[in-house]
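What follows is part of the complex, with its chains left where they were.
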């Protein structure tokens, strides 16, 4: 009986740990959703009457047990109107329905009541008013509209000059372009190598396999070092000297850029792709190859015509893993060309449309930058969370599409695996 | 079906048959060239990494005197972060893997495993953000709560198990039943902490090894989990069945049959997890405070090799002494992680060989 | 199909009458996987110390029936059982029947040899240790006895500590039987135990079964008509989850009572 | 008619093998019948012409016996028949011996009938012998029919007729002994007739055997030595 109980105890400990993991997973998800979406939700405008007679108008940006931080109208520049108010000092707190919130194109926010707001706008805001709202007066539907507009602006516009406001379109585009470019580079190479390893047994094959395995788990930052040292300073500088000498000393390929970043990431993800594809090929029953050979196919015809198609789920698994790894790798990018604010998009309407030498923005780097290096920390953290959420969405969408595709294929080939 | 003694090739006109054969040979040559070329490129790229690092370092005497010492401090930081992370990732990952591989209802496993593996795709910068912006401020006041939770959770679990465990025959869905437990305990802990109002344990630095360990642990958790789970699941079901048929409980089947078979897979999982933590950049960069403090105190900050590289290298002139000492650090990182991976790979290969010999 | 009489065949009826000779009995046992019925009111009495073969087309429920008898189906999601199973005097599905003890009494051998990745000795000792035998002396004795019973002792006596996975398939299957025998089950269930073996190993394995049947009750599922003919004392024929016929093997193979049986054993179906 | 579903095996070759055996047995049965006819012809019509035909036929019957037996052996070796297939093959193998012996007896009758050609005998005697022969031939035909149709009832019927044949034989036996005693110089001729009668009676016995095997084949019961009782 005591045995049974000990057994149960062990089982329950494992189950409890699994529960903890589930809780962790859910908690993380909720936190991301909440913190990532909160910045777009229209906050109420609050009027505080203090015991000392002052009246403050603005948004609450954080609250602690005994105090809160209020953002008032930013008159001169962004981030100049925070004030901490002790709860004890507050006499009255209201949400005046006529309160007006203005969002300026340079990122500043202004608050006023009634006409006062318009005056404020005229006097203090030569900059364009992006949006004027009365958050306290709006109903839930209107608030949802505001929320959606703010979110859309975040996804669909460029950041403003201060980088504290505006959208993240360049970063989004940069991330997606980078990942796609990386995939285009890595997949053919990875597949070719996997096929080579599958067909050959000799010394060369053994050394290739050894190299791939050895570098499979090397940290991304090391790849970044290589990218910077070899691609940027080595090859890039070389290209500049030979082909873009007229522009020197302004570097073209000699500084970090999209191409080098994609190459670095491709190298980073190569082992993953090779291992996954080769395992896929190896898992295909030998009977398939024998069957093709017995019909008069050559070894190559068997591999390319049958085995590789049958290994498509594994190829996609390789792609999924590569994308996941690449989309999340920020550290190497910091060495090979990611910037906080890029003057131009890597992908635009001017020939040749894709500009591999340009520096680019990346959601992951924006997260890092907004969280740690923002000029306005109180704006920075929510903005970092919004970026993070966007990044996660990008990763999940890229992954999910590949996973769905793979599952469809797997269904088709499942009978092969028994 | 009329048997046609004529061959297929000859069914085409003779020159067509010849053309077909020629086209076949041509395609063959093209494919060979592509595969060979691709592999050569890959090999070149992969070899470039160690070669480049070594080449950049070659005149050894150019290293500054304090390079080794600096490297020591950084390495200590990396190790400390990895150690705390392993303390989180290894127990959580292995236990969850054991559960899903051996006890879990297939339907629950069907979504739990992919979900945890999706966590692997979560960019580490996001974890870094959570660590620095949410976890670190919270831990400033709640280290004690965390410790209490660490003790309370298993205690309550064991108590529950002794009370009801024998009555629950199948544990397949147990995690979902137990899900409220950690949530409730966290809530209780928070409430108690808020009521007492005092800070029992205050960290020296809000960005410290504990924060890094927790976040990094979560980052490494999916890797540890999925490697371990794969190893466990590779053990043929028939093995466990045979144990059941001899009267073993599930727990006994796990400990006496499945674990011995898949044990080395678990070791590999731990090795890979540690290697991952050693090289992880963004979390340490964002949550460690980047202060070069040696020592083992979990509540002080640290600076890791990877963070140093990310912070300093972009603005360093190539071939300068700083550059070279950074290359040295990168090489050290490469060597250690490659070694760990090699080890893990060897262990896994042995496991696979053994399980392949295993009758299924 | 519809002509199959649902009543108990006469031979079975006579077996039931005297309970002494019955090691195991099912009473209108039905089994569902989800909503799919795999067994349909099977009432079977298995004579003690004899080999009873269970034959039938693929998917007729042979394995399902076998796995009911030691409640291994408990482990299958969505599997539901109705009816009764008597192991001697124990109602296998009664709430107070300890399932692990039940499984000790009803051993099982699977289709493919599945020795544990332990040493040869530990494989045999496994069940003993589970059921509380700890003393080295006793373990050793029992291991030797079990291995002798399956005629493996002479081959492995000097290498009890080698991995069981290094044995040949035929040896592995013997080892698995020894492992099951070590805990001294009254009944041994065998699910196509020879289907992975080559003809010579199969014959040797069948010879082992004959010897075991001197002291134990064996219930053998087999695909292979000829195997049933060779080793079984009694043969039961299943078809689409129903028990079509149960008889003395001699009689069944020369003069079966049911058309379905006849078609099955003479290769006339479709 | 295929009461035993002999042509429903998945293996068509097996079907045709089984069918072949069955047809050959019937063909052999036909030859044996002809043999009896011919013997009776010699005996009753006193026509010696049939004699060589009889010898040839005897040879083919022997060959057929061996050939069918070999076929059956091959079926047993290669097909591992069970249940009705097995019973068929075994029944055939046993019937072959009886059929062949019936042929032998017929040949013997013919041989003796030849020797009797010079002897006038009596019309009564000839009629009695003819009756005996008719009965025996009828039983053989019945037995072959029962086999062809796998008809147990018919087989039982035929078995019942054996008693009548025995009666006829006993009567004839007495008559012949009386005739011998009445005219000792005719003893050799009457002895030949006695042998003839005995052969015909034996044919009846063997037909009964054939029917027993048909019963075994159809019902799976071995009724030898237990007579009709068990078959019914």
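Should a chain be cited, it is by its letter among A, B, C and D, assigned in written order, with residues numbered from 1 in that chain.
In this section, contacts are C-beta pairs under 8 Å (C-beta built on N, C-alpha and C of every residue); 3 or more make two chains touch, one makes a residue touch a chain.
Everything numeric here is computed off the predicted structure, so don't read it as measured data.
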Quiz prompt | Counts per chain label over the entire file, given a single displayed copy of each | solution = A x1, B x1, C x2, D x2
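Here is the rule we use: only the chains that are shown with their structure count from here on.
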Quiz prompt | Chain pair, most C-beta pairs within the contact cut-off | solution = A-B
Self-check item: Farthest chain relative to chain A (centres taken as mean CA coordinates)
Solution: D
Quiz prompt | Mean-CA-position distance for chain B and chain A (Å) | solution = 20
Exercise. Just give me the whole-number Å value for how far the CA centre of chain C lies from that of chain D.
Key: 51
Practice problem: Note the residues in chain C that touch 2 or more other chains, in rising order. | Solution: none
Self-check item: Listing of all chain pairs that touch each other, if any do
Solution: A-B, B-C, C-D
Quiz item: Which of the residues in chain B come into contact with chain C in the complex?
Solution: 105-107, 169, 172, 236, 238-239, 241-249, 252, 256-257, 260-261, 354-355, 357-360
Quiz prompt | In the complex, chain C residues that touch chain D | solution = 225-226, 229, 253-256, 261-263, 265-270
Exercise. Using the touch rule from the top, collect the residues of chain C that touch chain B in their complex.
Key: 70, 72, 74-75, 77, 100-104, 107-108, 110, 112-118, 126-127, 129-131, 165, 169, 172, 176, 179-180, 183
